[in-house]
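All protein chains but one are shown at their positions in the complex.
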Amino acid sequence: MTETGIINISLAILFLPLLGFIVTLLLGKKIKSIYLFEVFILTVTLFAAIFVAFIKLSYYVDDRIIAEIQWFKLSETISIKLGFLIDNMTVIMLFVVALISALVHYFSIAYMKDDPRYNRYFAYLGIFTFSMNGIVLTNNILMMYIFWELVGLSSYLLIGFWFEKKSASDAGKKAFIVNRVGDIGMFAGILILFLTYNTFSFESIFHSIAAGKLPFNSDFWLTMTGILLFMGAIGKSAQFPLHVWLPDAMEGPTPVSALIHAATMVAAGVYLTIRIFGLLTADAMMFIAIIGMLSAFIPATIALTQNDIKKVLAYSTVSQLGYMVMALGIGAYKFTFFHLVAHAFFKACLFLGSGSVIYAMHHEQDIRNMGGLRKKLPLTYATFLIATLAISGIPLTSGFHSKDGILASSFAFGSLTGNWIFAIVGFLVALMTAFYMFRLVIITFHGQPRDQHKYEHAKESPFVMVMPLIVLAGLSIFIFYTPNPLNADEGWFISKWLPAPVLSAPNNTRFDFMQETAGAVTHNPSHGTITYSESYTEAMHGAHNPAMILALVLALSGMLLAYIFYQWKKINVDKLTQAIKPLYTFSLNKWYFDELYDKTFVAGTIGFSKLIGWFDAKIVDGIINGAGNLTRLLSVFTGAFDRIVIDGIVNFAAYLSGFIGLIFRRIQTGKVQTYLILVIFSIIILLFLFND
Amino acid sequence: MFNNAQEFFNTLPLIIMGGGIVISLLIEIYSDKNKVILPWFTALLFLAVGLHSLFYTNDVSIVMQNMLATGGNVNIFYAIFTLGAAVVTLISIDYIKKYDMYFGEYYLILQTSVLGMMLMAAAKDLFVIFLGLELMSISFYILAGMNRKRAKANEASLKYFLLGSFATGFIVYGIALIYGSAHTTSIDFITTNFAGLTSNLLFVAGVLLFLIGFSFKIAAFPFHMWVPDVYEGSSTTVAALFSTGGKSAAFSAIIASLFALFNGPSGNVFTPYFAVISVLSMFYGSIVAIAQVNIKRMLAYSSISHAGYLIIGLAAGNHDAIAGVMFYLGAYTFMNLGAFGIVSLVEGKNETNLDINSYAGLASKKPFLAALLSILMFSLAGVPPFAGFFGKYYIFIAAIESKLTWLAILGVISSAISAYFYIRIVVLMYFKPATNDFQIETSNSAMLGIITSVIIVILLGIFPGSFLDLITRFI
Amino acid sequence: MNIPIEYYLILSAFMFFVGVAGVLTRRNAIIVFMSIELMLNSANLTLVTFSSYLGNSIGQLFVFFVMTVAAADAAVGLAIIIAIFRNKLTVNIDEINILKW
Partner (left out) sequence: MTLQIVLFFIFAAVSAVTAVIMITRTNAVISALFLVLNFASLAGLYLTLNAQFIAVTQIIVYAGAIMVLFLFVLMLLRPENEKKILDMKPKLQIFAMIIAFIVFIQIAYIIFFAQPLQNISPDLTNSIKAGTIEAIGRELFTKYIVPFEAAGFLLLAAAIGALVLAKKKFE
C-alpha cells in the first residue's frame, strides 16, 4: 500500500456513490430493485473507507497526502487545480460519512418501503454521499464550494422529497434560500482569497499568509475573510441567526434527518471552519465563538419545551453544533473535531432511534402521544438511552470526553482572557442538554402509554433498522477513542491522530495564548509544534479536573431534574409552566425566530411585548410602539423578500422592458426597406470612419 | 486535382460530404423508405464527417492548387458545423412531421448548407469563400421557406433572401475592390502583404464592404435586422441552424480571410469597426431581448448579443482572442442548439406555445426537460461551470490583454443584463404555476440531440482546458 | 487602353448606387430583386475592369462565378416570390410584414 494507493481508493470512495446515483436514477423507473445496487455500492464504499482509514492511521499517521492535477489555465500564472488533501481528519471524516451513509441506507430499506419514489430516494442519498465526500476530500476552497452547493442541492431535494406535502416543499425552499444567504458570504470570502493569492488551495493560501501577504494588506481584511468564509458555515451548520431552516428540515424522511441534518452535512460547516482555522485571527475567532455560544444557548432553551420528537433532536443538533463552533472560536481545535465525530455517531443514533419509534407508532411524532415504549421497543430504547447518555456527557461515553474537553478549554480560555461567559454558557447548555434529552427519553419510553391504540400496534422494528442503531450506539462508547475512561487527552484519538493546527495568521492578530513563543511546549513532536503557549497548556491542565467534575454534576442534576419532573412527578410540570408561562411560550415558540423572519412578525411582537410587560408594565407602550414600527418595517422588508426576489424582479423588469420595448423594438418595423436604410446609413458612417 | 494520396485523404471531409449529398439525392429519388432512411443517413453522415475531422486535426496542409486548407482549426470548424448539424437533424426528425412538411429535400438542403459552411472554413481563396457563402446562404433561404404553406415562413424566407442577396452585392463589390488593389484573390497573398495593402484606401474600403457583408451573416448590429424576423418565421430547427452553423461559418470565414489582422505587428486597423459593432450588438441584443415575449425572438436577440461578445474577440485580435472565439463558437453552437431543440419540443402544432409564458410550470410537468433547459439557460447567461462562461471568460481576458479593458467591462455589463432574460425562463419554469395546459409530445431522437448538446456544454464547462489546448495548438 | 480606369469604376459605382436606391425605394419585390441583380452586375463591371487593366483573368473568372450565383439566386428568389404570392396574393414588400417587433 503506497500513497498512490490511498489516493486511488479515495477517488473510488468519492466516485462510487456518484455511480450509484447515476445508475439508480437512470434505471429507477425501469428496474424496481435497483436500489439494491445503490446499497451495495455504499457497502463497498464503507469498506473502502474503513480500509483507507485503517491504512492511513496505522502506517501513514504522520503524513499529509496531497494529490493535485491541473484543471485548466486561466492565464500563464494562474491555473485552477483539482486536488485531494488526505490527512487523518480526512480519513476519519470519510469513515464517518461512509458509515453513517451506509447505515442510513440499510435503515431506509425498511423505513421507506412503501414510498412510490423509493429508487429516487436512494439515488438522492447517493448524490449526497458523493458531494459530502467531495467536501471532505478536497484540498482547495473552490472545489469545496462546488461540493458545498451540491450538498445543499441534494439536501434541498431530500427535504422536499415528499413535495406533495406543502410544508415539506416549503421547508426545502426555506433551507435552500437561507443557505444561499450564508453562501453569498462564503463566495465573497473565496473571491477575496482568490484575488489576493491567485489560488484556491488551502495549503498555498496558508503559506502566503504565513509569508506575510494579507488581503488588501490589512489585518482587518484577513479577519473579514475569515468571517465571510465562516458565513458559509453559519448557513450550512444552522448557526444563529440562520438556524431557522434546520428544524423545518425535519419535514424530510427521518433517515435523511439522521444522515444530513444531524451527522454529516450540518457538520460540514464546522469542518470548513476547521479547515480554515489557520487563517482565523483573534477577532474572527471571537466572532465565531459568540455565534457559537448563541447557537448553543438559544436552541437549547427551545428544546426544553418542544413536543415533536424530531424537533427536540433538531434543536439539540443546532445546540451541539453551536457548541462545536464555540469551541473552535475559543481555540479548542482538537476537541471540536472530537465532538464532531462523537456527535455524528450519537446524534445519528438518536435520529435513527426516533425514526424507529416513529415507524413503530405509524408516523406519530408527538411525544405526548407516546409513553411506555420501553417494553415494546427494547432494543431501540437501549440504544437510544446509550446515545442520550453520550449527548448528556455521562462517563464511559464518547460525549463525556469530547464535552469535557470543550468545557475544560472554555475554562482555560476564561482564566487566560477573562471571558468567562463561554464557560458559563457551556455549563448551562450541558445542564439543559441533559435535562431535555432525559425529558425526551422519559416521556417517550417510560411511564404509561398515552395512546393506547397506537401503543398496542407498536412493535420492534425489523433487523435492518435495529442493526444501525446498535452499531451507532456501540460507537458512542469511549473505548473507540481512548483507553482511559476518565481522560481522553492521552488517548489515541486526541494525541495520536489529530495534529495540532498550523496557524498562519500573523502573530499580532492572534490570541495571546496562541503565539508561537519560544516556550511552546511540544507534546508530540512528530506533529509539528504545538502552537499553544505554555500558559495555555497549564491552564488546560488545571481546568481539566474542576471542569470534569462540574460538568458531571450538572449533567447528573439535569438528569435528576428530568426524572423529578417527568418520571416521579414530584413537581407538577403544568403548574410550573403556568408560573413561568411567558418564558415557556417563548421557548415553545422557538423564540419566535420564524415569525421574526417570516411575515407574521407582528404576532411575534405581541408575544415579545408581553414578555416585556412581565418585567415592567410601565414601559410597554413605548417599546411596543418602537418595536411595532421597527417590526412593521422589518416585516415589510422580510415579507417583500419573496416578492422582491422572485416576483419583484419580474415585475420591475416588465415595466423596464415595456419602456425599453417602446424605444427599441420600433426599429424592427417588419419592413425590409427600413432595415436596409439603417444598413446603408451605417455603411456611410463606417466609410467615413475609414476614409480619413 | 490531387497531387498525392495524402491530399485526397486530407480533403476527405469535403469529399464525404459531397458524396453524401449525391447519395442522399439517389436515396430520395429511388428509395421507398426514404422517410426513414434519409434522416438517419444524414445524421450519420454529419457524425462521420465530424468525427473524422476531429480525429485528423493534425493533418495540416494546403491542397487543391492553394484553394483549400485542411487540418488544424479548419477541421475543428468542420466538427463544430457537422456535429451541430447532426443535432439539428436529430431534433428535426419529429419536428418536421409535426408540421406535416416532410420533404426529403429538407435533409438534402441541410447537407448542402453544411457543405457551404465547410468550404467557407477551409477557404484559402476568396473564390471558395464566396461560393461557400452562397451555397450556405441559398440553402438557408430555401430552408427558411421550406414550410411553404405558412405565410410566416414565406415572409421569413423573402426577408432573408432580400437582405442576404443585398449583402452578397456588398461582398462581391468588396471582393472586386480587394482584387483591384491586391491583384489577386489568394488569401495567402493578402495575408502576407496585409500591412502594405492597408495603405491602399481601395483595399481598406474593399475589406470593409466585405466585412459588412459578413456582418449580415453573423447577425451583428446594425446588420441584424433580419435575424428576429427570420428566426421567428422559419421552422425552429432551421432557426437553430441559422443561429449556430451560419454564425460559426461566417466567423470562420472572417478568421480565415483576415487572419493577417490577428496575426501580426501590422496592427488591426479594423479594431474600431469591430469594437463599435460589438458594443452595439451586445447591448442592443440583450436589452431588446428583455422586451420579447416570443421565445424564438428572444433567442434571436440573444444571438445578436452573442455575436457582440464574439466580435470582441475579433477586436482584440490576438491569438488568445481567436482561440477564445473558436471556443465560444463551439460552446455557443451546442448551448443554442439545445435551447432551440427544447423550444422545438415544447412548440405545439401551428406555432403555439412559443410564448415564454408557456414555460411557466414546466418544471412540474417535465422536470427533466426543465432541468436541461435551465442548464442551457445558465450556460447562455455565462454562469460557471458551464461552457458559456469559459467562452466569455477567454474572450474578455484576451480583450484585456489587447488593452481593450473597457470593451471587456462593457461585455461583462451586457452579460449581466442578458442574464436577466435567461434566468427569467428558469424562474418561470420553477416558480410559476402552469398557466395553460398542453401536452408536450415526446420525441426520442430530439431528446438524444438535446441531451448530447447538454453533455457537450457541461463537458466543455468542466474541462475547458482540453478543447482550448486543441485550438491553440493550431493558431 | 487609353480610357482612364476611373471612368469604368465610376460608372460601376453609379450603377451600384442606382441598384441600392432601387432596393431601398421600390415596393414590388420582383423589382427589388432586379435592383439587386443590377448591384451584382455593377460589381461585375468593376471586376472585369480590374481584370482587364491588370491583365490577369482572375476577375473574369470571378464574374463567371458571380453569374452562376446570380442564376441560382434568381431561381430560388423567384420561387420564394411565387410561394409568397400564392399565400398573400401580393408581392408588395410593405404588406409583407407580419413578422415584426
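Order as written gives the chain letters A, B and C; numbering starts at 1 within each chain.
One rule holds in what follows: a residue touches a chain if its C-beta (ideal position, glycine included) is under 8 Å from a C-beta of that chain, and two chains touch if they have at least 3 such contacts.
Bear in mind the structure is a predicted one, so any value in this text is a computation, not a measurement.
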### Message
Under the definition given at the start, what are the shown partners of the omitted chain?
### Response
A, B, C
### Summary
Which of B:181, B:278, B:374 or B:402 touches the missing chain? It is B:181
### Message
Tell me which stretches of subunit A touch the chain missing from the display.
### Response
673-674, 676-677, 680-681, 683-684, 687-688, 691
### Task
Using the touch rule from the top, list residues of subunit B that touch the missing partner.
1, 18, 21, 25, 64-65, 67-68, 103, 105, 108-109, 112-113, 115-116, 119, 125, 127-128, 130-132, 134-135, 138-139, 141-142, 145-146, 148, 157, 180-181, 200-203, 205
### Task
Could you please point out the subunit C residues that touch the chain left off the display?
1-3, 5-11, 13-22, 24-28, 30-31, 33-35, 37-38, 41, 44-45, 48-58, 60-61, 63-65, 67-76, 78-83, 85-86, 90-92, 94
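In this text, only the chains that are shown with their structure count from here on.
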## Note on the structure
In terms of CA centroids, furthest away from subunit C sits chain A
### Query
Higher C-beta contact count, B-C or A-B?
B-C
### Task
Go ahead and note the Å separation of the Cα centroids belonging to subunit B and subunit C.
26
### Query
Centre to centre, by mean C-alpha position, how many angstrom separate subunit A and subunit B?
47
### Message
Where in subunit A do residues touch two or more of the other chains?
### Response
661, 665, 668, 670, 672, 676
#### Entry: For subunit B, residues that touch 2 or more chains besides their own
158-159, 162, 166, 228-229
#### Entry: Complex contacts: residues of subunit C adjacent to subunit A
20, 23-25, 32, 93-94, 96-101
### Query
Quick one: in the complex, what on subunit B touches subunit C?
126-127, 130-131, 134, 138, 141-142, 145, 148-152, 154-159, 161-162, 165-166, 168-169, 172-173, 175-177, 179-180, 183-185, 228-230, 232-233
### Task
Would you mind writing out the residues of subunit A in touch with subunit C in their complex?
661, 665-666, 668-673, 676-677, 680
